[in-house]
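What follows is a structure written as structure tokens; I'll ask about it next.
The other protein chains are all here in position, but one chain of the complex has been omitted.
All chains are identified by letter, namely A and B, in their written order; residue positions are counted from 1 within each chain.
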Amino acid sequence: MRHSTSGRRLGWATADAVVIVAALLPVAWILSLSVKTEAALKQNTLWPSEVTLDNYRGIFQTSLFTRALVNSIGIAVLSTLVSVVLASMAAYAIARLDFPGTRLLVGASLTIAIFPQISLISPIFNIWRAVHLYDTWPGLILPYLTFSLPLAIYTLSAFFREIPWELEQAAQMDGATPFQAFRKVMAPLAAPGVFTTAILVFIFAWNDFLFAISLTSTDSARTVPAALAFFSGASEFQQPTGSIAAAAMVVTVPIIIMVLTFQRRIVAGLTAGAVKG
Amino acid sequence: MRSGERGSAWRCVLLLVLAVAALAGPLSCGGGSAGPPTVSFYIFHEPSGAFERGAERCSRLSNGRYHIRISELPSTADGQRQQLVRRLAASDPSIDILGMDVVWTAEFAEAGWLRSVPAGLREAVSRGTLGPALRTATWRGTLQALPYNTNTQLLWYRRDLVPSPPATWAQMIDMGTRLEEQGRPGRVEIQGAQYEALTVWFNSLVASAGGRILDDAGRSALDHTATEAAEVMRLLARSPAADPSLSNQHEDDNRLAFETGRAAFELNYPFIYPSARTNAPELFRNLAWALYPSMVAGRPSHVTIGGINLGVSAFSPHPDVAFAAALCLRDADNQRFAAVHGGLPPTLSALYDDPDLRREYPFADTIREALATASVRPLTPAYTNVSLEIQSALAPPSGIQPQRILGDLRTSIGNALNSQGLVP
Partner (left out) sequence: MPRRQELTGRARAERRLALILCAPAVLVMAAVTAYPIVYALWLSLQRYDLRFPNRSAFVGLENYLTVVASSRWWQAVANTVIITVVSVTIELVLGMLVALVMHRTIFGRGAVRTNVLVPYGIITVVAAFSWRFAWTPVTGYLVRWLHLSTDPLTSHGTSLAIIILAEVWKTTPFMSLLLLAGLALVPEELMEAARVDGASAWQRFVRITLPLMKPAILVAVLFRVMDAFRVFDDIFVLTGGANQTQSVSILGYDQLFVGLNLGIGSAVSVLIFLIVALIGLVFIRGFGAAAPGAGTRR
């Protein structure tokens, strides 16, 4: 405590401020673009001289955006739930059970994780059309599961390896039923890992652009990143800068709320894999 | 306990399958109801709603013969082409009418994705339609598509800085340079980024100098005019009249730059006119227009034609109604509405005399004059590759080496025509 002189406090405050400004500057700029008037776009100032909400009003009046927002939320949430369930099962097996397929499973999921997605788009498109998954929610959820599972399994198995599973037996010896042992002892221990993984998967599904634009064609499944490419300016050649910026802010809000709420858990999850490997 | 674990695992799987099935059910079915056949029309989103209005009007006029449903494509040409090609390559029967950029017609026709216009309809399509627009829709001597709307660049300039418009590129660069040297805005705004507009610029210059990029047999026909065109591009790029952002500019960057008042000239499409009226009213009062500058004094320029052709997919389950619908979509009433409200110049020549259109387009005569002598970009199924090679050879314009450009382009266009090597 005697170290925390005012000089040190000032130093850390500066460091904190630098990090925060660097992290937020581009976001502030999009916010500024989203509230600028069409005529003010050519003022190259960071802050707008007058603020308009026209761009927001504009995008919320189109079903292009509102439907895309519903699709984005629904698809990301469902992908997250299913991915976490499947990954938890596999990760439990990898972390806790002795079986010969571990290396094969890890190798296969790594292959999937690093195979260039662009080359898989066309064949997936053809299959999806044949099995009527094209332009549906499951048609996007399945690829999102596939490409988030490697990371999810990896993160969760790292987490599960750290859990002192002996506690489960200890609790049962103390007279708890298996369900009580799971609910009171194991679930709280596993929760941070599951939770973090969920957030990682959500961000992945929320961000995806390539699959979204390739595997949808109408507003029955088109997500926001894909819908951005459909925005148009005042005419064919004009850039829909304001609308894109406004839509970008809207889809950034859930991310910001999430990191605000779960900051501690995300940090724990992102780091789980790295340390223990 | 072990069996309990296994049971719960299976229950999870079961729930999952059920969840996926429940979702897939309602979403993947749909349609299939009785009524007139649905003609699906894939076209980019047009902000004024002219396309939707046209589709509704034609559906109504068809008296129950068909119903047109619009499916929107992304806003960029590249995005549109990728969506269309992905479906056509998979023989997707869900497209009936495709809104194609004029340069894709040969490519789509050669790949077997288009149904050529039936002999009985050709007269109805070509009557009163601008010649260059028809040429973009023709491949191997057959009409493959219906010209929908067209577009072309004009020279926009500021009357307060330039009393009379330049006739040639050399004059324009000279005037711009002198204005800049006097400390007044003299920039020439044009699209210099490495994308399709760079090919448009090059094609306009080559055609205006009397040459062309490919001959009728689809072989490279580049000659000294290519060198001259390259020299002009380089001359502008290295002159004080060039925008510092030239090699990253698209149409909309030019519009914004011109509206800020830093430029005296702008080579761009008519969409800049209503925008200037709203966003730069001061400047708008001095906004004037002229034909695209020529390469040779005393000879007209041949500016590149753009626009959209309507094609009927080879995989359409009901091509007859699709052609009927396409013909209606491009009729005079729909074209007039799209021109007046959406700023899309019509392909029907007579509409340029329409009073509504002339009120919205004081420059209607100049556009028609430009279109009458317009040049067409190379007609070849390998157009995209050819265009990418041209863009790659000319970007950035300030780095062009005119004495080498002819040899470079002949080699790379030769490769592109044979679909050899990597596209840039």
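The working rule: a contact is a pair of C-beta atoms (placed from the backbone, for glycine too) under 8 Å apart; a residue touches a chain by one contact, two chains touch by 3 or more.
None of the values given here were measured: they were computed from a predicted structure.
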Touched by the hidden chain, restricted to displayed chains: A, B
Among A:Val35, A:Leu69 or A:Leu149, choose the residue that contacts the chain missing from this document, as touch is defined above. A:Leu149
For the chain left out of this view, which of A:Ile30, A:Ile73 or A:Leu189 touches it? A:Ile30
Residues of subunit A touching the missing chain are 4, 8-9, 12-13, 15-16, 19-20, 22-24, 26-27, 29-30, 33, 41-42, 44-46, 86-87, 89-90, 92-103, 105-106, 108-112, 114-116, 118-124, 127, 142-143, 145-146, 149-150, 153-154, 157-158, 161, 165, 203, 206-207, 209, 225, 228, 241, 244-245, 248, 251-252, 255-256, 258-260, 263-264, 266-267, 270-277
For subunit B, which residues lie in contact with the unshown chain of the complex? 2, 5-6, 9-10, 12-13, 16, 78, 81-82, 85-86, 89, 107, 110-112, 193-195, 244-248, 253, 256-257, 260, 381-382, 384-385, 388, 395-396, 419-424
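As a convention for this text, only the chains that are shown with their structure count from here on.
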For subunit A and subunit B, let me know how many angstrom lie between their CA-based centres, rounded off. 36
Subunit B to subunit A touching residues, read off their complex: 1, 4, 9, 12, 16, 19-20, 23-24, 27-28, 44-47, 71-76, 79, 83, 86-87, 89-90, 92, 250-252, 255-257, 259-260, 268-269, 271, 274-275, 278-280, 342-344
Which of the residues in subunit A come into contact with subunit B in the complex? 38-39, 41-42, 64, 78, 82, 85-86, 89, 122, 125-126, 129, 132-133, 136-138, 141, 178, 213-214, 217-218, 220-221, 229-240
